[in-house]
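Of the protein chains in this complex, all but one are displayed in their positions.
Chain naming follows the written order as A, B and C, and within any one chain the residues start at number 1.
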């Protein structure tokens, strides 16, 4: 199988470099282009010494000429950029028959009003947005195969939607309500989720040995989770999603604790079995054995997402862990690319590579 | 004012040493006795070098003779020991007219069945237990003044009960339900809460850069929180307490996120004002201004507990932080001692001492 | 004793806020003015919530008017600013009979050429520089008493000069060389030493679980250490100081390992005794018992500096720890102020306050 060429737009942030790490070892991929405004002209391993011998691409500036060259040379373009960047380049790229995977937020929210409200921008290509596929393989695998543009999900929504899918699916095929209104997602993220930005509140001396909440009054991932529950999973009910994110003094890892309250009908079900059945064939989702609790260490640098289910009378607690930079971002983007390009879905992500962090 | 003599039983654990730190600077206290089985015969500053020049007491073994001497010499005895120790010595101490403050769990649960179920022991002095006062000054200040035995609250229950008090109080004086059933407490603790025990799961290499849940199937603080809500705050309703604790890779600090769902009657109230009013005269509880979110750093080494209230339609989120070793343990024990002995409640704990950790 | 008024110029950096922490509890001091360009108009506790109830000064901008007012109102002005700021204001302040303590570098290097070479600036008040006293109390206590301007030492130089003082003193009074040429200082600092600056290389995700060297080709503290050894301690020999700093993934703390090689004459001495004797009356320098090794934890938030001496044949290893923000910066500044103003040298810094971090 010949190799495809890919470009990474925004190749110096944490998700961009994580893409380099994963794709530089992917057997069917050549990274042909990397862009960075701040580091243009420098070879990637000069800035990230551990990539010495792994990737020696030189960063280009994101000029029109470079983007045009990328459109001609590449099969897939990844945007690992702040919102607003991908939507300004995507129409032209898809006209050049290039597939686009956006790790930013430009194509995540289908509702234009919600997009404008949460991101403070008017969407510049609503027609492209309408065609974009929300790239959560566990719910949209078929659609991803033929997508032109993939909206790679946010990190929190990945944990929330996959943690809730067995519940919503079961509820949708039941006659009576199984859970009481309101879904509470108490989420905790490592600091790399905040990006590689020189901000005071992200300094080591501010965050180490400290734990905080943020975005309680409103976080951009709330409407994305809500869209996942209602539009994509098609929940018959109108449960509101309550989402409270917290910041953990660690680099990688995300832990979402989902608190649900069961009705009497819901209490009668065996949720451990339901979860196991829903995910039995999913290569990257593990349902832990009853009584086993997850930690973020166990998925460090891996594309796996692990779920524990705890049922106690009317209380259903779903605990979900992932590496926010892998299944929560760049690993999922590679998984999407694999599906899109007809590669094995685990290619470059499987146990033959897997997490390096078995022990510390 | 002459000084009182105090003993600390179990003076090498984190709460015991925190007591030494606080009491060695208390103007009305002399630490006359420290016990430790493992370190008997050694001076405290040999083991904890930062106490050099601060405290030079020699650890005694906890023999009958030593306990008898303590009973004669001391006004107050603190137990910073695993459960089971305090109850075996307390009857004799109170017979010697010594006040006992137990930082362990022996006198926390009034229900003997619950005690046996959660701690796996039969209680050896139920009559003493019946007289013991649960030492949460913000709800039991008057009772503490005349107590013989004080059960110093657990760290999680302190955050949960104080975070819920304004809600339960308001509910109790209302005609209609203000919150829907079930109280969800998603709590996060620094590692020192697990004590100074040589256990594999507490090693640096296991916990650093890692976040986990534990005790989801049942934690000893759940019945204690429930007792606080129902017996002490006297909740008219039978909301179940759901408590899920997590472990944060930091040394000190505790963050409890309490998720409540309001009825229409509950939605009509201004909870920010209610919380501010309830705690307006409490020296160690701060209700943060609307929109301000807490972090554990801001209470490091301090006896303050800070609460933020966020209300959004039917969602009421209460965020509580404290230092688990201070307001969650040893600081609260000193606060109880101050009340018990008629000292100023803030003595040795006030802003003139306060948290040392303004900056990192 | 009436209180003095002090101002802190640059009150939002780590050393500035550490000064607020220490001075707000000092019995003879009122903090009357704080300046900050970025936070002017805001009350200090709004930015640093743990100062709520401790200090409620509002930040002023550093305008001419404000500086003039400070000159009239204050007895002592602390500069916790980058180099270049203090020297532009100090001549006027001393004309107003205000004492200046500069925590920056403007008055540390007496050699104008060295100052220009290392700081890239021409000195604007060499006459003031000539009168300034290098504020290391353990070597300049008498001079500090009558100083107009005090150059508060750098953090690394404090550990190096105090770690070397007993060696240089002994050598100076000996007939023959005691140590072979070249003094090697291998130093390790917590991250707060790099300041509260929004720089990419200071982010949590860059520094956590990472250890690095920096400034190997030249660090501004090298000439300051060299000046200390040769000019202040008056070393008869011309040993070159070799200084290699490293960055440790912790917030506070500094550890300097000084490697010396003894001559046969040097080997004949008992260095443990020599160190103990030199520092026997120093309130803030502890020489650890033979065989005891220091850690940074034991001096966290304390103004103490601890020294261990290990002698093995011709190898003399001196290990020095301090809190870089206290004895390495703001605590030493308060110690200097105490000497300057005739207060007890330990006032506000003594064991009655001490380190809060006995346990974690």
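Definition applied: contacts are C-beta pairs under 8 Å (C-beta built on N, C-alpha and C of every residue); 3 or more make two chains touch, one makes a residue touch a chain.
Since this is a predicted model, take the numbers as computed values, not measurements.
Considering the intact complex, the chain excluded from display touches A, B, C. Per the touch definition above, the residue from B:86, B:250, B:301 or B:340 contacting the chain not shown is B:250. Contact with the chain not shown here comes from a single listed residue; of C:48, C:79 or C:255, that residue is C:255.
Here the missing chain is touched by one residue of A:139, A:203 or A:299, and it is A:299. Screening C:186, C:265 or C:282 against the full complex identifies C:186 as the residue touching the chain left out.
Across the interface with the omitted chain, subunit B contributes residues 14, 191-192, 196-200, 202-209, 249-251. Even with one chain removed from view, subunit A keeps its contact list with that chain: residues 14, 17-18, 20-21, 25, 48-54, 192, 196, 208-209, 251-252, 286, 288, 292, 294-295, 297-302, 306, 325, 351-360. Where subunit C meets the omitted chain, the residues involved are 180-182, 184, 186, 188, 190, 205-206, 208-214, 216-217, 240, 242, 244, 246, 248-253, 255, 257, 259, 261, 291, 293-297, 300, 308, 310, 312-315, 317, 319, 359-360.
Note that in this section only the chains that are shown with their structure count from here on.
Annotation: the subunit A:subunit B pair of sequence copies touches via predominantly the same residues, more than half of the used numbers being shared. With every chain reduced to the mean of its CA atoms, the largest distance from subunit C is reached by A. Here the CA centre of subunit B is 38 Å from the CA centre of subunit C.
As a whole-number value, the distance joining the C-alpha centres of subunit A and subunit B reads 39 Å. Residue positions 205-206, 208-209, 249-251 of subunit A are each in touch with at least two other chains.
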